[in-house]
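One protein chain omitted, others in place.
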Amino acid sequence: MELFLLFAVFIPPLISFTVNGLVLPVRRNRVWSSGISIGSVFISTLASLLLLLERAKLEFVFEWIPAKIFPPVHFGFFLDPIAVIMLFVVSVVALMVQIYSLGYMSEEEPLSFGRYYTFHSLFAFSMQGFVISYSLLQIYVFWELVGLCSYLLIGFWYQRPQAARAAVKAFWITRFGDVGFAIGMILIWGATGTFLLPELYSKASEVSKVYLLVSLLLVFWGAVGKSAQFPLHVWLPDAMEGPTPVSALIHAATMVVAGVYLVIRLFPVFELVYPVLPVIMWIGCITAFIGAAIALVQDDIKRVLAYSTVSQIGYMMAVAGAGEASLGFFHLFTHAFFKSLLFLAAGSVIHTLHTNNIWEMGGLSKRMPQTSLLFLVGALALSGIFPFSGYFSKDEILIWMYHGEFKIPFIILVFTAFLTAFYMFRVLFVAFFGKRDVGKKPEESPLVMTLPMWVLGVFAIASGFLKVWFFDFIGDTQKEFHHTSYVPYISLGLSLFGILCAWLVYEKGFLKNLFVEERALSVRYVLERGFWIDSLYEWLYRRVLDGLSFICGWFDRYIVDGLVNLVSWVTLGLSQYLRGIQTGRIQDYLYGIVVAIVLFIWLAFGVL
Amino acid sequence: MSWELLIPIVLGIGLVSFSLLVVLSRHLFRSAIFLALALVFTAFFYIFLGAELLAGIQILLYAGGVITLIIFVILLTERVRMERLEETHRSVIPALLASSSVFFALTYFTWSSPRIRSLALSFPSPKFGVSKELAESIFRKWLLPFEVLSLLLLAAIVGALVLARRDEEET
Partner (left out) sequence: MSFYITLWVAFLVFSIGLFGVLSRRHLVAVIMGIELMFNAANLSLVAIGLAHGVLSGQIVVLFAIAVTVAEVAVGLALFLLLERIRGTVEADEISLMKG
């Protein structure tokens, strides 16, 4: 029964992808393509809900590549509470986003509309496959598949050069991380001889520490690329060139947190070697701070949200690195809902205004009450205000950091919480509550777009209250919750202070010169350049990589090609001599037969 | 010297000498005639070995049919320039080396092989009159190969006809 439900979760999107991808008349038809896709995800959602209610546990393995000279490669499905919850999150968000897309993408041509849903089906399938993967190799396969979907959907409007460039950038940078993942995975396999996760947990401890350290850091490098962590975070803001629902689904709720999910999955292995977890924690902290800081000065509403995603994933990584992966997973759970809600709300605005710039918005709360309300809910959740879900998950993280004697990370993360509230409410005050007249007439989005937002809004509020149930469900009950800690008050106070600052600056015009108009301010300049990380990469690319390529090209042209030419020259020369044998006269060839005859005689009488 | 030894020696000398003449004769036409004689001597050999039916077939098919065919072709191809019937040899020394090495290999290995020796010891004196037995064996046990062979001959006849036929527009 559980196996059947499992198949009901991830097979329908595959069928939808196949049908949409192969049958052109279906793809051309708006109703059919979207209907099949949404129907399939709806089935997945129902099935994953049933799995959640059943508290399914499942292990299903079969041999994929039977082999004798090396250990056979297995393919299998693995359901534990974490996977079940993740499946549910993926299905729900995917369903909501696909319904929302009906409205958002309604101006598309029928064929590209169908293409959009085809990619979405493929993504749903690959993400679910990734979640239930049993072996590391299988994780890698689906990992690449979701990367492919991300690439395809970022570059969905491939006619626009920025979109095509952003897609390629996202593809290359995540692939740069994936190279590390692949190498690390193979290193681990080389030492333990298995890809299966449970066997890895037990066998990894037998591997020598340094070897394991190197391979695990390489695997984590893949997670860094996929989850847009420092220093590979640069692709995520550019990925906002894709359609906004795609950003909501892939670049906020599901795919980018795949790295966190991988860390959670491999946590028992990561624990084994000492400096791995601190590396993860520090990278998470740095990312959280950098993302929040850069988000302060972005004018593009989606880029603010993208940097915010980078920052929030930094939180998850940090707490996982601090030794409590389940807290990171809880934050992942709540973040998936409120961040996709924020993206959908932003998309709702973009859909009607056709601009991303927050300075070209204003006074939206009057004309788009539902969207504004939902954006407010999302912003409050993200800022960690009681009783919205972000409060619970973020404060759990902060409490853990504080009581786990990680003082400096704690200070960084608390300060980041302040920044988070500030940049979110900066957007809110500028775009939604401002009284400026920007000369546009926004209209409230249709029901097909607001309904999914309402559903996600309910989740964004409710998921925080599921905290006790959640930790009970994933079997992490022995940890005491620091109910009596004063840390929540600190962070809540700082968040409220951030909101107050944003209100003062952007609503009341306090210190307006400093924050809005004075572009020469050095901090602002640094932030707008994103700490020059993109420039650094560009410099690396232009100078170092190009130089290296030049040397490689020279080597290839003169040394490698030279060797090949030498070989061919020698062959040609030898052939000139050898062609003398081929006289073309039959009788000369007969001598070969004579030699064979003598050999046969010798074989027949002399040997046998 | 008994008859048993004398007859093969005499026949062998004849066969070998005619074979040599076939190969060495500088006139193609004479080669063909010597080939016919060599084939006839082979037929005598068959009689000595007790295969009188084979001897008859040899003379009918080979000495009769094949030789006629060969002579016919010689006359057809060389009808214009009769001087080309003067035949020369090319690369005599390698050919001699190769053929003699084959001969020595064959003789040396058959002489040293114990299986051939045991065969030679059990060599019976030839008995005649096996034609009936042979015919029965062909038409009972070897019937299918026999019929297939007839098909092959038919194919050969048709093929030879098609190949040798002049095209309409050429004539």
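Per-chain residue numbering starts at 1, and chain names A and B are given in the order in which the chains are listed.
By definition in this document, contacts are C-beta pairs under 8 Å (C-beta built on N, C-alpha and C of every residue); 3 or more make two chains touch, one makes a residue touch a chain.
Everything numeric in this text was worked out from a predicted model, so none of it was measured.
Where chain B meets the missing chain, the touching residues are 4-5, 7-9, 11-12, 15-16, 19-20, 22-23, 28, 31-32, 35, 38-39, 42, 45-46, 49-51, 53-54, 57-58, 61-62, 65-66, 69-70, 72-74, 76-77, 84, 87-92, 94-96, 98-100, 102-103, 106-107, 110-111, 116, 119-120, 122-124, 126, 130, 133-134, 137-138, 142, 145-146, 149, 152-153, 155-157, 159-161, 163-164, 166.
Listed here are the chain A residues that touch the chain not shown: 578-587, 590-591, 594.
Everything below uses one rule, namely that only the chains that are shown with their structure count from here on.
Between the Cα centres of chain A and chain B there is a gap of 85 Å.
For chain B in complex with chain A, the residues that touch the partner chain are 90-91, 94, 98-99, 101-102, 105-106, 109-110, 112-113, 116. Residues 587, 591, 594, 597-598, 601-602, 604-606 of chain A touch chain B in their complex.
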